[in-house]
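Handing you this structure, nothing more for now.
Yeah, one chain of the complex is gone here, protein chain that is, but the others are all in their spots.
As written, the chain order gives the labels A and B, with residue 1 at the start of each chain.
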Amino acid sequence: MTLSRITTKADLQDYLHAAMQLEHATIPPYLTALYSIHPGTNSDAFHVIRVVAVEEMLHLTLAANMLNAVGGEPDMTRAGFVPRYPAYLPDGEADFEVSLERFSPTAIGTFLKIERPAQAPSEEMRVLRRPKPRAAIPAVHPDGDDGLHFWSIGEFYAEIARGIQHLHDQGVDLFTGDPSRQVTPELYYSGGGEVIPVKDLASALAAVELISEQGEGLTGSIYDEEGELSHYFRFQQLTLGRYYQAGDVANSPTGPALEVDWDAVYPLLTNATITDFPAGSEVRAAAEAFNAGYAEFLSLVNQAFTGQPDLLIPAVGEMFALRDQVGRLVRNPAPGRPGVNAAPTFDMPETTR
Amino acid sequence: MPSSAPVDADTIYDAVIVGSGVSGSLVANELSKQGFHVLVLEAGPGEDQTIRGYEKYLSRFYEATSKDNNSPYPANPNASMPRSPAVHSLAAGQPDSSSYLVQNGPFPLDSTYTRTLGGTTMHWEGKALRMLPEDFETRSRYGQGLDWPISYDELAPHYRRAERELGVSADVQDQAELGIPFEPGYVFPMQGLPASYLDQAVAAGIDGTGVRLDGEDYHLKVRAFPQARNGIPNAAYDGGKGYVPVGAVSTHQVEQGERCQGNNNCVPLCPVQAKYHAGKTLAKALAGTVGKVDLRTQAVASRVHVDHVTGRVSHLEYKAYADPGSPEHTTHTVRARLFVLAANAVETPRLMLASGLPSSSALMGRNLMDHAYLLTWGLMPGPVGTMRGTVCTSGISDLRGGAFRHGQAAFAADIHNDGWGWAGGTPEVQVLDLVDSMNAFGPDLRRGAVDRISRQLLLAWMVELMPDPSNRITVDGRYKDALGNLKPVLSYNIADYTLAGVAQARSLSRRLFQRLGVEDHTDYRPTDVGYVSYQGEGYVIRGGNHWSGTHVMGTTPANSVVDADQRSWDHENLFLVGSGSMPSIGTSNTTLTLAALCLKSAEQMVRQLRDETSAVELATTTGSAQA
Partner (left out) sequence: MSAQTRLEPFLAFSSRVTAFTVFELQGTGQAAAYLETVVGVVGEALLGDLLSIDEAIQREADGDAAVRDRLLRARIFSDERLGPVARHIIKLWYLGTWYALPKDWHEVFGSVEDDVTFVVSAAAYAEGLVWPAIGANPPGAKGPGYGTWAMPPKIPAF
């Protein structure tokens, strides 16, 4: 795709499509790691990952609200929306790939990169023009062009915020979407952050800010405005073995100790694809059933984002059913691969419509 | 442990609160918001202040072979709790002192309560019903029971505050139809919970059923109960400001705050804290910055000391233990300007009586009420998905009030989404029977499980009980617990007024089952605990854990233990709060009403603490510390 600096409303919509894809792209890796943990073990790690995954769903919802607000049409069912892992993130961060893998130090290392604070040294460095990396996720219009790449998700959202402000300053009529498409706090809450219906400049910027702060923290702080620890530092607790508490500074948590048992984890096949499981096996059938269920789930959520927000409630039920399917997969040995277990593959049909 | 604030013997607290359940937590939070320094004493442990600690309750429940309603909570001889499996049939004149709650009879009551941080709201189901206006004046209206010293209208504003604090999900129109007045435009904090598929099937069969009682006609309608459980916030709440549900509490950030997931386990423990428990209020109180709340767990209040000159409570004694498995303890004294006993309707009078304070009315511990529950159960014609949803979403509330209360108890019915469990017919029991007695395996077993479980219908008929001074909690020097504290002794019987309601409920249940085509499997055996005969028919009656009435409120020191603010008539700086103050409970689960009462009382406490700021003469310690 080409992510140029935002100069038109169409550019902004492209960015917001990419934002939805970006937010979604983090969810399968988080869920795979989450459900690879043996039930009843690793309570601390389980909750840390769970919270982040749930907040990514919140971010996805916020991105959909923004896209709807500016008259765009969310589409999570189009071909390529779900990346094939390993994958680069669709904001163009080119120095690491994201894998579907079990809970492990490697996985947490990747998660730290996903949530890394915006720390590009200068305005010029914030947006880099670099060659398109191998297997980058085609975000909006896969055209093979080189585009802009961001150092971090935070930088990506900074450009969205800049673009919104810029277009607004230019007098562009931005908020032309149907207000009834907005997802409201009644329909989505989880404890961390609240859905912001987007209807004007202030709410749009507030939504961007919420996403950025939950990810990387308020500038210069490990906490966001609500006093919530940012994702980066949540994950970092797992590598440092200690919780942050109020008053702590970056890299030096002083809260209660936290226990991680890296061995209480199912040995999943990393970046499994459907053809890794022999045709005709029960595992193959279950993996296919999961993929079909996931496609249906995305379709349901997409309907919620395109005019029927109430459908988010049953979508949660669908998600819990998928959770139980993943549970069965990861406890089964992968046929013909001694010592390795099956895993959800998240292979989507070309189009899930 | 982080929950145990050191108690400075020299500190004079503004208030000491005994009990961290819903009453104590609400009062602590209210006083703290007004800037006061409060100490909360909790007899049980406080392991659930972190998610990991809360999960310990959950895994203890998972691993328990007997999953009764106290199974998630650690056995603790130093602050024991009654457990339903420990209740046996009684032989005439022979008290059963084999467990913590001594049963003096004649009727054995299998009600329980929980002694842990958060109290019985840890295992409560979460129904949050307002009482009917007529419930406040049953003596004047029906010649039964006792009138309250306050009316529904006086309590209504506090009901609203309680519904906010507990986070109630309900449909206001549905409740208004029952004759409960709401202020114009009122909506509950959250929308009513969806009726279960089972509820819908029952409603399709019985809505509109006519019942004639004492010459008046009633028509039944299945409707959802108000529940203190996170649902969909009402955008129209609070004049359009909406409502933000309260999620899980923890000492570190977990952001678990989802709405009810339908875990079907409200009792004994909601795994995701979608259900209100007092820990949510207590967490706010502990985090508050206006006043200060200290919490001391594993601290059992053991004696209330009164200055006999002023009549005021001078100090309180408590026993602190480090290890629940050992009776080793230390005895401490704590002083305060105000004392609040919020230990529940058994433990509060037990403590007062053990302290030699029976009330000048002699009513301490008397008028004990609970609800009499009659269970009826059967199998619906086809699978209705039993074992899904909250433990109970809907029921029949149309017979909660009416002129028939002159002669018989009012009653209501819960449709249990958790099937026959309460009657002993759990899925486990069905599987064991299928395998061991029916010799089923393979496909027969799977089909059998669906046939026997997914069709289950259990109606729990809640029948009201009027206050009777001979139903009571006492203490007896022969019965002591591990710490040497006197155990509660229960004397309890069920009057014909209630039994008439029980018989009416059984008869109505037969009609409803006939309408529904339900196979009636209801079975009461003379060997069952709680078996009673009434007019030639046998019934089994169970307790509802709605202990109340034991420090009854009233209009004079002669007719009651506490006044309308739950303040002791005898001791002006002592409040006895909770359902023990309630003169009647109608057919309402007690928690919402006791919460409203506590919020009302807290206002009086604040006034009193403020009025006394000028050099209160604190009585000097008179009692001597006893180990």
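Assume contacts are C-beta pairs under 8 Å (C-beta built on N, C-alpha and C of every residue); 3 or more make two chains touch, one makes a residue touch a chain.
Computed from a prediction, not measured in an experiment: that's the story for all the values here.
Engineer: Which candidate, B:64, B:91 or B:290, sits in contact with the chain we can't see?
Structural biologist: From the options B:64, B:91 or B:290, the contact with the absent chain belongs to B:64.
Engineer: Tell me which residue among B:22, B:131, B:172 or B:260 touches the hidden chain in the full complex.
Structural biologist: Of these options, the touching residue for the absent chain is B:260.
Engineer: Touching the left-out chain: which of B:145, B:427 or B:583?
Structural biologist: Considering all chains, including the one not shown, the answer is B:427.
Engineer: Check each of B:269, B:410, B:486 or B:518 against the chain that is not shown and name the one that touches it.
Structural biologist: Answering carefully, the residue with contact to the hidden chain is B:269.
Engineer: What residues on chain B make contact with the chain left out of this view?
Structural biologist: On the chain B side, contact with the omitted chain comes from 58-59, 61-65, 67, 194-197, 200, 231-232, 258-265, 269, 271-272, 383-390, 393, 417-418, 427-428, 431-432, 435-436, 439, 441-443, 445-446, 449-450, 453-454.
Engineer: Please identify, in ascending order, the residues of chain A that touch the omitted chain?
Structural biologist: 38-40, 266, 282-283, 286, 313-314, 316-321, 323-324, 327-329, 331-333
Rule of thumb we're sticking to: only the chains that are shown with their structure count from here on.
Engineer: On a C-alpha centroid basis, what's the spacing between chain A and chain B, in Å?
Structural biologist: Computed from C-alpha means, the inter-chain centre distance equals 43 Å.
Engineer: Provide the residue numbers of chain A that touch chain B in the complex, in ascending order.
Structural biologist: 40, 43-44, 47, 50-51, 54-55, 184-187, 189-192, 194, 228-229, 234, 243, 245, 255-256, 313, 320
Engineer: Provide the residue numbers of chain B that touch chain A in the complex, in ascending order.
Structural biologist: Listed in rising order, the residues of chain B that touch chain A are 50-52, 55, 59, 232-235, 242, 244-245, 247-248, 251-259, 261.
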